[in-house]
Structures are given as C-alpha cells and as structure tokens.
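Structure in structure tokens, see below.
Missing here: one protein chain of the complex. Every other protein chain is in place.
Then we have chain A:
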Amino acid sequence: MRLETPNKLEELRKSILEKQDPNKQKILVCGGTGCISNGSLEVAKAFEAELKSQKLKAEVEVKITGCHGFCERGPLVVFLPQSIFYERVDLKGVPDILKETLISGVPHDKYLYRMTKKDDPITKEEDIPFYKNQLRWVLRHNGKIDPTSIDEYIAQGGYSALAKALNGLSPERIVDEIDKAGLRGRGGGGFSTARKWRSVKDADGGPDNIRYVICNGDEGDPGAFMDRSLMEGDPHSVIEGMIIGAYAIGSNKGYIYVRMEYPLAVKHLDLAIKSARDYGLLGENILGSGFSFDIEINRGGGAFVCGESSALMASIMGRAGEPRAKYVHSSEKGLNDLPTNLNNVETWANVPLIINRGADWFAAVGTEKSKGTKVFSLVGSVNNVGLVEVPMGLSLREIIYGIGGGIPGGKKFKAVQTGGPSGGCIPEAHLDAPVDFDELTKLGSMMGSGGMIVMDEKTCMVDVAKYFINFLVDESCGKCTPCREGLRQLLIVLTRITEGKGKEGDIELLKDIGDCMTWGSLCALGGSASNPVISTIKYFRDEYEAHIKEKRCPAGVCQDLITFSIIEGDCIGCGRCLKVCPSSAITGENKKPHVIDEKLCIRCRACYEVCPVDAVMIE
C-alpha cells in the first residue's frame, strides 16, 4: 500500500490506533541481543503455549520488542497495562508468572526486580531506580514496540515528523531548526550537526547535483552497544531521521554502514527499509512530495578504523578502509568524490524528535553547549549494568550511583572510562562533574560514542592503558608512521612496566611518544590514541610509580608482579580451585585447607575467581 499524501499517513495512523485497545493485556518479551542470548525467544514461545493451553490466547498479546536497556538482568518481561517488570525469567517460571499476574492479580514475587538478593522487590518498571532517573527520548520506543512492524512505529507517531517536514518546512527551515536545537553529533567528536548539514547542502554536487547521506552504524568502541540497540529495537526512527536529513541536504541516496557483528541490526533495518518503501515513505516521490530518496545497507568487514569517516567511505566504495588526509572535507568530496554527510545512528534518531517537538523543546534540556540527552552503555563494575539515557549535564555520580546503583560487592570505585580508545579514565575526585561534551574533554577524556566503563579498586590502571594500546596496535591501519610505530613503542614501554621491568623516565617517554602521535598522525585513531595513557598517568601516577619503582601492582592484576596463596583459616576445602587449576599447583584434601605451590603456579587467577569464600589471596 502506498501512502500518496501526508493525510493518508494520518488516516493510516488513525485506523491502526482504532484497532488497538490500550487496556489490552500485553506481555512484552525483550528480543534484544542480550536477552536472546539468555533464552528470551524460548520464554516468549513458552508464554504463547501456556496462554493457549490455559485458553487465554485471545485476550493476551505476546510481543517481542527490542532491548529494554537492562540487559544484564535478562530475559526481561513486562506486563502491560500493569507495568509489572520481571527479570531473569526462565522457562520454569512462565506458568507461575502467568497464573499469579493474570489470575490472582498479585505479581509473582520470585522474578521481581531486586537490586541485590537482600533488597525488597520493586514491582513496576517506572519505580526501578535504573529507569526512574533516566530521560528516555531516543530510546522511547525501544522495548515498547515490535521493531519488525512499521505499523507499531506509525501508531506511536512515527513518520509524522517526515510528513511535517515534507509538507510545510523548507530544507533551510529544517537545518535552522536542527541548528537552533543545538544538536551535536553523537558519534564521538560532538560536531555541530547543522553546520555539517549546511556545508554539504552548499557544496558543489557536480553536473548531476548528487549528494549522499550515510549513517555510521559501525560502533567499534569496545564496551559500547547503544547504536546496536537502536538499530535493532527502533530502526524506523533512524531511517526517518535520515530521510528528513536527506531532504534538508538535497540527497537522493543514503547508506547505512553496519558492522558485521550485528546481524540482527542488519535484519531489522532491512525489513524496516522494505516496509517503508512499500508505504511510499522511501523511494520515488515520498508521500507525493516529489522528493525521492532511497537507502542501501552496507555490512562492514570488522575493522575498527572503518568507523572513521574517510575510511568508512573507502569501505563502501569497495576498498580497504584506510583513512585519507583531510585537506578536503568529506562534506565536499566524500563518497565517489561527491559531497557526503555522515552522521552517527543516535544523531539520526534525534532528528525526528526535534522536528516533531521543536528546537526550543529540545534545547530546554541539557547544558549550555550540549543539548538534549545522551545514551550511555554503563558496564563494568556497577550494580545495574545496561543502556541508560540521561539529560546532558547529569553528573557522573548521578549516573553511576543513582542509576547504576553503585559498585557491587562493597568494593571501592576507582575510575570510569569514557570515550573508548580515544577517551580516558576519570577518577573519583571528578565524579561530580556534569557529563557533557566539553566537560569530559576538560577532564582529559571524551564523550565518544557513549561507552561508560566503571572500574573498581581491583582494576590496574597501567593494565587498562596497556589494554587500549594493545587494542589500537591491532586496529591501526598502519598507513602513517607516527601511529603505526608510536603505538608499538607505547606498547613496549607499557608492557615493560607491567612486567616489573620499568625504568626511571618511562613515564616521560610515554608522554613524549604520545605527543608525537597527537601531532603527527593522519587520522583521529592515532591522534587520540595516547589519551588513555595520558589520562591514567595524570590521575594515577602513583600506580605507575609503584610498578616502576617498587615492582608492585597495587591492584593485584599484573601477572608478573603478584603471587597467589590460600588463607588457611578461610579455606573450607571445597576443592573447586584444585579442579580448575591448569598447572596442578594446588593440593589438598576434601574439607581441609588447600595450598598453592608457588613454583608451579602460572598465575592464571582461576583459583581466585572460583573460590566461594574468598580464601585465595593475591599479593
């Protein structure tokens, strides 16, 4: 069915809504990658089967949605309209959950949310601290609608921003609105979206007046999965944003570049593109406006550097994804040497929101220079792990403690890493800093795409720096010398330090190499590669010095600097450590204290991890 005019879209929306009953009993089962891994699709099937056998099928709808954000607690199931939230639902629990929720009307206690086992349960989704303190704008549909149904998106008001844009807003007006809203790119650098759009719009599109728009769904930052959730859980909002942007810029052709590790995102985007085409929301003469635009999906080949704009475009053109020097901007000569506008997934998803609700509404939230919200993937040593969306300007403390529920196991907070391999580690002293583009940069880190990795006292900061450099050694394309050789040298020095062979002057050497790379590298991969090193030196210099001067790893991580032993009084003789020890370094009898032979131990840490009573000691 083609929608020939914006009015037809409204009529369709009305007819979909008329068929929906807001009070109908619904069971939302999360079908995001995280919950699927933990068996959510089987759980959904079990609900269906159970409803059928209890003859409740007609009254209850089971819906598979995108990621709700609270992936660690999955599989998640939410009952509507009651808004009852169940976590870690397994097949065993399905019959009882149904019986108690639907028949007796009292939620089934066992699967309700509890922050820790000792806490009281919280019944409603909106009362859980993890959700309560968020402002879910971009993620508003995630976990609410079925991402494979365009009708559900339309019922939520989807594509009305596109209709509004095509029906009465000039391309200039749209760019102005995005400008006034103060939208900055969510992919890393925080560049003004309107400014980028304007320069592409004004660039020379050649004899055929061609311009491209691209959505960057490469999401290479380790520890980040915001873009994945959006593409999987609400693909239409990304597509709608792209169509509006294309109209504003004057482009007829778009690409979505998705990394190959995200097959479900590709599937949902593909489906969304096809159904948008069927409705005439994509393709020729969109909504009868005369404007034509279509989108193609490109699967990336698994190279971090392909997230960089010029590398990404090279990859779409069928070449190795190597960045080029940017004497000329992609906004003038990008894909096929024509003006190209590249934005991140989350950036695009913000566009319909701004067009619908207006720039002033959008700009009312956030800080002076960072408007709206930002989605973070809050992971690592934090109680509530998952995706969180918060207004810009919330403090790190409010995110990590308010929403994240603090550090598990009574451990102490040490640092939070933001900005991925281009970012840095922020220590406790700055936990009250407001989170926005400029504040994080001031602290020597970066907003980046939104990875937020919380680290506790058991994390060695030298090891973390080494980790990022090791990552980048693998990922550097090797085209320019400062990056290729600089990374190698950084790794050599950091490895030496973590092995207890560090020398006086190594810290200064790290800084010098980092400086060279910052100034001399061709692209931002090399240009920002030293950030994790510099920021850990800045805030945790004592830890570097302990490694270099005292040959000691204070956090007990660096393998060459630690020894393992068992505390005799604490050991209950369960034998678990003995079973996992790969080098037969542990001896002992059942129910009696075990001992480690230090000479045989290869310091693999397995015993430490399995011991149920923390009897293994690291020094």
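Heads up, the rule we're going with is that a contact is a pair of C-beta atoms (placed from the backbone, for glycine too) under 8 Å apart; a residue touches a chain by one contact, two chains touch by 3 or more; residues count from 1.
In the analysis below, contacts and distances are computed from a predicted model.
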Using the UniProt record as the reference, specify the protein name of the hidden chain from among "Aspartyl/glutamyl-tRNA(Asn/Gln) amidotransferase subunit C", "CRISPR-associated endonuclease Cas1", "Putative aconitase subunit 1" or "NAD(P)H-dependent oxidoreductase subunit E". "NAD(P)H-dependent oxidoreductase subunit E"
Which of these touches the unseen chain: A:474, A:568 or A:589? A:474
Among A:64, A:522 or A:606, which residue is in contact with the omitted chain in the full complex? A:606
Considering the whole complex, which of A:42, A:72 or A:179 touches the chain not shown? A:72
In the whole complex, of A:319, A:503 or A:592, the residue touching the missing chain would be A:319
Hey, which of A:22, A:207, A:569 or A:582 is the one touching the hidden chain? A:582
Among A:184, A:228 or A:397, which residue is in touch with the absent chain? A:228
Where chain A meets the chain that is not shown, the residues are 33-34, 36-38, 71-72, 219-225, 228, 260-263, 298-304, 315-322, 377, 379-381, 385-387, 417, 420, 451, 453, 455, 459, 467-468, 471, 474-475, 477, 576, 579-580, 582, 604-606, 609-610
